[in-house]
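Of the protein chains in this complex, one is absent; all others appear in place.
On to subunit A.
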Amino acid sequence: MSRTITIEPVTRIEGHARITLQLGEAGEVEDAKFHLTQFRGFEKFCEGRPYREMPALTARTCGICPVSHVLASNKACDHLLSVSIPPTGEKLRRIINLAQLTQSHALSFFHLSSPDLLLGWDSDPVSRNIFGVMRQDPALAKDGIRLRQIGQTIIETLGGKKIHPTWVVPGGVSEPLVQEKRDAMLKLIPEGLDIAKRTYTFFKTLVPKFKDEAEHFGNQPTMFLSLVSPKGHLEHYDGLIRIKDAQGRIVEDMVPPHEYERLIGEAVEDFSYMKFPYYKPHGYPHGIYRVGPLARLNNVDACGTPYADVALAEFHMLQESGPIASSFHYHYARLVEIIYALEMMDRLLKDPTILDARVRARARSNRSEGIGVSEAPRGILMHHYKIDDEGLINWVNLIIATGHNNLAMNQSIRQVADAYVDGNNLREGMLNRVEAVIRCFDPCLSCASHAFGEMPLAIELRAADGRILDTLRRG
């Protein structure tokens, strides 16, 4: 008799989702699916709006990474204007993007994933949360708060407010940076870097304890897709698309982001509102790839900042050769990127031209189609708009970082379920591992589906006739 286990909602992620595990006669996992259960439809309701509204509209996609949407949207608008933004405007945009990455990665590591990493996947779920972390390691919890505060303060200093800032505009940024603000932000960097370094050092001591999880948490051969700089260095704001295969061979390189449609197709499945992007030349679903911190570090030749480059070298030592395959190491990559972001912000803020008053190019729309691509914390983010002669949007496509990872997340939960779930002896720790592999990707489902709402958690083991055979509840 076939049975289904449902995990709903998946906890400690951004947004709401459900996981179902289909069991066979002997209690083995026959199939695993990650369902995005809610729908908001930004691509449709933005139609008819003036293109200049798009940064503000699409920023509402998410309360965690609005800056990422603001940047990708404004880059699409830059493309519509056919302007090249002033160099200082670009540097300022880079800083706010890196501050966003810092606070978002800090939230993922300290708030969402540290309960599993510090307390263990099998620990009492009642205390396996941020309060359990505070009691176990208060210094780490305080570091998490402070690092997020540093990232958010830089966003607010530049953008005027932490959530949905309107300082980034088509053609650049609305106001130049003044020395007082520059100095205030620079003062924050050393403390942030100290926190990032000691957290990274601490996490390195934990990694050997998770050999089994590293072996089974989405440890799979996929391609990796990210932006890289023209030199092949780590790049979060601009750059060119690089794709490596599972063996580390470069299959696409230095592809202008405006050509993304040549590389990426989008499939749909009837069990999820999240799209399934794939690498077109390999077809669906064989064209599976991963994006985000793991992909970015696997794809680059160097980070380009001193301490992050040391950490990158250590990252590559997690495996004997080739790209780091285990999705568990997204956590590691995230910490390396926080170090990089702080080092790079320091460099940019000390740039002699950073106080230049020329920060914005002004123009009317000069094209009917605009594409903006940047790296959000969770991976490459694409905004693509078409407008009519009046400047009104008549077509939108958003490919969100979490969406790029959809195929990989589905494959990952299958691998974890195969390794840990015994349908005849359902235990909470097994199912927490299934959730935890999703947390490795740090999915932002609000972005990927524009999800909205809340549900209590219920995990049910159901017979094929619908009878509930076993239930676990949290919260």
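In the analysis below, a contact is a pair of C-beta atoms (placed from the backbone, for glycine too) under 8 Å apart; a residue touches a chain by one contact, two chains touch by 3 or more; residues count from 1.
Following the convention adopted for this analysis, contacts and distances are computed from a predicted model.
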Missing subunit (named according to UniProt) among the choices "Hydrogenase maturation protease", "Peptidase family M48", "ABC transporter permease" or "Penicillin-binding protein activator LpoB": "Hydrogenase maturation protease"
Hidden partner chain, touching residue among A:R148, A:R290, A:R334 or A:H404: A:R148
Touch criterion as defined above, residue of A:H111, A:K181, A:K204 or A:H233 at the omitted chain: A:H111
Chain not shown: contacting residue from A:M134, A:L186, A:V207 or A:A302: A:M134
Interface with the unshown chain - residue positions in subunit A: 9, 11-12, 14-16, 60, 62-64, 103, 107, 111-112, 129-131, 134-135, 138, 141-142, 144-146, 148-149, 152, 161-164, 454, 457, 475
